[in-house]
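The complex is shown incomplete by one protein chain, all other protein chains being positioned as in the whole.
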Amino acid sequence: MSILPLSLDKVSFRAGDRALLDGISLTIESGPKTVILGANGAGKSLLLRICHGLLGPSGGKVRWAEGTTRQYERQAMVFQKPVMLRRSVAANVAYGLKLRKVEAGERARRVADALRRTGLTDFADQPARLLSGGEQQRLALARTWALEPEILFLDEPTANLDPGATRAVEEIVSGIHDSGAKIVMTTHDIGQARRLADEVIFLHRGRVAERAGADKFFSQPSTEEAAAYLRGDLLW
Amino acid sequence: MSDMGQAFVLALQLIAALDAELLEIIARSFAVSLAAVAIAAAIGLPAGAALAVYRFPGRRAVIVLVNALMGLPPVFVGLLIYLFLSRAGPLGFLGLLFTPTAMIIAQAVLVTPIIVAICHRLTRDLYEEYRDQLCSFGARPHQAVRTILWDARVSLVTAVMAGFGRATAEVGAVLIVGGNIAGLTRVMTTTIALETSKGNLALALALGLILVLTAIGVNAVAMSLGGVSAYRRG
Partner (left out) sequence: MVRWLTVLAWALVWAEAPAQAQDRFITLASTTSTDNSGLFADILPRFQAQSGIAVRVVAVGTGQAIRLAERGDADVLLVHHKPSEEKFVAGGFGLERFDVMYNDFVVAGPAGDPAGIKGMVRATDAFAGIARGRHLFVSRGDNSGTHKAEQSIWRASGADPAAGRGKWFREVGAGMGAALNTASGMNAYILTDRGTWTGFSNKGSLAVLVEGDPALFNQYGVIVVNPARHPHVKADEANLFVAWLTGAAGQAAIAAFRKRGRQLFTPNANPSTGN
């Protein structure tokens, strides 16, 4: 039994009298890699945090297919700026597994797997905070991979990274998808969206302006806003 | 000043002679203060981190209170503990007055707010940084408390050392609840007060110098342990 699909029903989020998210209704199914695209301030990050449960919506409902308890144990999130626990690389990966009471033998196996798949095995005993930016983001991915989530949210995971590190992150994201996790990722990098997306949700001023399969979205966007964004026009 | 010079010479002589009574007093000072700081840390570190993690009504008031309690006058604490432990007081039946245990209690009361306040300041920023990530991992607040305590452990040595410094340095509280009984509750600071009142200023000053030296030693050890740990853990 899966926690997916995730459905949002008229979700809004207000800061004072400004609606940062305005009546968003969405269903996110398991399967394709979903990329949430939009300009800065469109509400991408906020939407992701509300889906993940870090923030509660001001209005509307977020529903998972199965119940509402212990949702965190079956989802995971990678942030734009990874938060490294002041521990070794391996301990960073083990931390979430300990919280889920994964027993020691299984934990060690999953830590080793995650480090190997993200190319961090040689760093296992180093302090996580001494890693480079790209290595830190790989570690953040290793941490979530080890948790074997049903759905992984990624909030602009490569925004601060150089091209080489970005490429490594994208490969790992695809790897996590191949191992069975639903991917929901925000980006404002159109090239990255083209490389990764199976489907695109285009946000504009706190609303879902367009949702389409990646091929259709990039070749024939159906809204003027999406078309303008893809052309590189400045949206306001 | 001749008193100063005399005090230095005397301090060196006392250390060189390894006077048995002096060693015993130093050891007792340490034992009492260590026990007090252990109790204060066992209460104060989780409490300080909990103040950083939990949100509850009156939280700000608690923080203000704890910060205010850092400046508790030792004499006041001593009097309070005395009234509790006195035979005529609510805990008098325990027979703890004028024992090392009474001194440990008094010092623990003095030191706990210091450890809570410093620990809160140190863990608050760390928790700001960690909050979303821990929430995403599904950590419950009590698990978050343990996590930030562990990850802040190197800097928390500072909080514990500040508490230890306060414990070993204070005289007002232990004098009242300990009674400065020779061979039982006489510690460095009460000995200094006693020798001062006898007019033995050079000896009092020498004992003070030894207290300072031991404090420097303890801090150096703590810092170097912290340093090694910081290097290893990042």
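Each chain carries a letter (A and B) given by its place in the written order, and its residues are counted from 1.
Basically, contacts are C-beta pairs under 8 Å (C-beta built on N, C-alpha and C of every residue); 3 or more make two chains touch, one makes a residue touch a chain.
Everything numeric in this text was worked out from a predicted model, so none of it was measured.
Though it is not drawn, the left-out chain touches B in the full complex.
In the complete assembly, the contact with the undisplayed chain comes from B:Pro100, out of B:Gly48, B:Pro100, B:Pro113 or B:Gly208. Considering B:Leu14, B:Ile39, B:Leu91 or B:Ala222, the position touching the chain not shown turns out to be B:Ile39 (whole complex).
Only one residue from B:Leu23, B:Val64 or B:Ile181 touches the chain missing from this view: B:Ile181. Shown as candidates are B:Ser86, B:Thr158 or B:Asn219; the residue that touches the absent chain is B:Ser86. Of the residues in chain B, those that touch the hidden partner chain are 27-28, 30-32, 34-35, 38-39, 41-42, 86-89, 92-93, 95, 97-101, 103-104, 179-184, 194, 196-201.
Rule of thumb we're sticking to: only the chains that are shown with their structure count from here on.
Centre-to-centre separation of chain A and chain B, using mean CA positions: 47 Å. Residue ranges on chain A touching chain B, taken from their complex, read 49, 52-54, 70, 72-73, 76-77, 79, 83, 85-88, 95-96, 99-100, 126-130.
Remark: chain B residues 129-130, 132-133, 135-139, 143, 147, 151-152, 232-234 touch chain A in the complex.
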